[in-house]
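The complex appears here without one of its protein chains, the remainder shown in place.
Coming up: chain A.
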């Protein structure tokens, strides 16, 4: 085979992927899969219904008019009373009747008109200022696509980018693909005496964090609530990061996909709302995580136009637009919940309540078998220290981190799948996290029941054998 048909340098070394290996392992139907972050609960009925309704509309099967324009009045009444929902699906054609006259030519793609409008209406409540749906929002292929667009649009070869460890695994390869140098800083746990180990016990050392910033630092990636730990960054922690971003004139890419999944006693805060931060922050959200529809692959970036326009340029040179019917259905689903933000029925309120129960259940389960879980303040994952289990890992590959071996052993022998936390670490920090394993708890009760059965059996085997395994 000729040598010319080889890969571009930008992807050198980026071909491996932890998920490919572990999803294959968990694909065995007899395995209870608490690995990949995939809900097996049904999305809310009204969300499914909106998509079914939209699927009956012929003209939503063509390209959306992804360019900006005047989108007309917001369907939300200013006085808080409910009004009629935006009644017409936004047709694809340029002669759309739901658009009022074009005011200015907007030069880039932003997203399906009714969706960017809904997103701006939702997030204005949090940002305390109007968000221009055409210039300050971009709809992407999942939050994953937003991360890609932000990195490709804003990060250059030679730039340094600070990544907090553990990190959602795509941050590092995406940075490397952009030619940037990732600079890692681990979260560190304080000693926990007596009380339950919580994700809030894991913090960044302020001096250590500042030492990572220099004139080459282009950005820091923040993920709150955090995957895999479930940490919800506090006001003070965000203030520190903000202070450093301003001091070193750095961007912040804030991955907030789990923003609605925050448990009692915690509040999600948006770093972009802190003084001096709007102008330097791209905030990323996800339909998949918001409405339990990961397969819709819709996400969004919100930020000032001088940043978003570069993400829009990337979009216009990569996929151009996202799927129309899904965007329209998402818009309609958002309108339903936007109108009842304080209502317990609003999915943004009901889902975290539902998940907190599951969280508490899984904490109990993991403790009962001798694992040491770290109780997450947010998100739908929980990590546990597995070092107290004396698993016989002798027939696993030697050169793999402990948690990789443990997960493979647990999948094979206990029929319970999880993800090794060192998959969320760079090579230097893997050893700090190799005793931790991540479990996903956005699972229906029957899945958690099956996990409970496995745990009970595991426990019986431990007490029968007298060994801690």
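Heads up, the rule we're going with is that a contact is a pair of C-beta atoms (placed from the backbone, for glycine too) under 8 Å apart; a residue touches a chain by one contact, two chains touch by 3 or more; residues count from 1.
The rule is short, and it goes like this: contacts and distances are computed from a predicted model.
Undergrad: For the chain that's not shown, choose its UniProt protein name out of "Kynurenine--oxoglutarate transaminase 1", "Succinate dehydrogenase assembly factor 4, mitochondrial", "Dynein intermediate chain 3, ciliary-like" or "Cytochrome c oxidase subunit 2".
TA: "Kynurenine--oxoglutarate transaminase 1"
Undergrad: Looking at the full complex, which residue from A:322, A:351 or A:375 touches the chain that isn't shown here?
TA: Final answer for the missing-chain contact: A:322.
Undergrad: Decide which residue listed in A:31, A:187 or A:251 touches the omitted chain of the complex.
TA: In the full complex, the listed residue that touches the missing chain is A:251.
Undergrad: In the complete assembly, which of A:130, A:413, A:427 or A:468 touches the absent chain?
TA: Touches the omitted chain: A:130.
Undergrad: Which residue numbers on chain A touch the omitted chain?
TA: So the residues of chain A touching the missing chain come out as 1-2, 4-11, 14-15, 17, 19-20, 36, 38-40, 42-43, 48, 51-52, 55-56, 58-65, 67, 69, 92-95, 99, 101-102, 105-108, 128-130, 141-142, 144-145, 148, 152-157, 170, 173-174, 177-178, 218, 249-251, 275-276, 278-280, 288, 292-298, 304, 306-307, 310, 313-314, 316-326.
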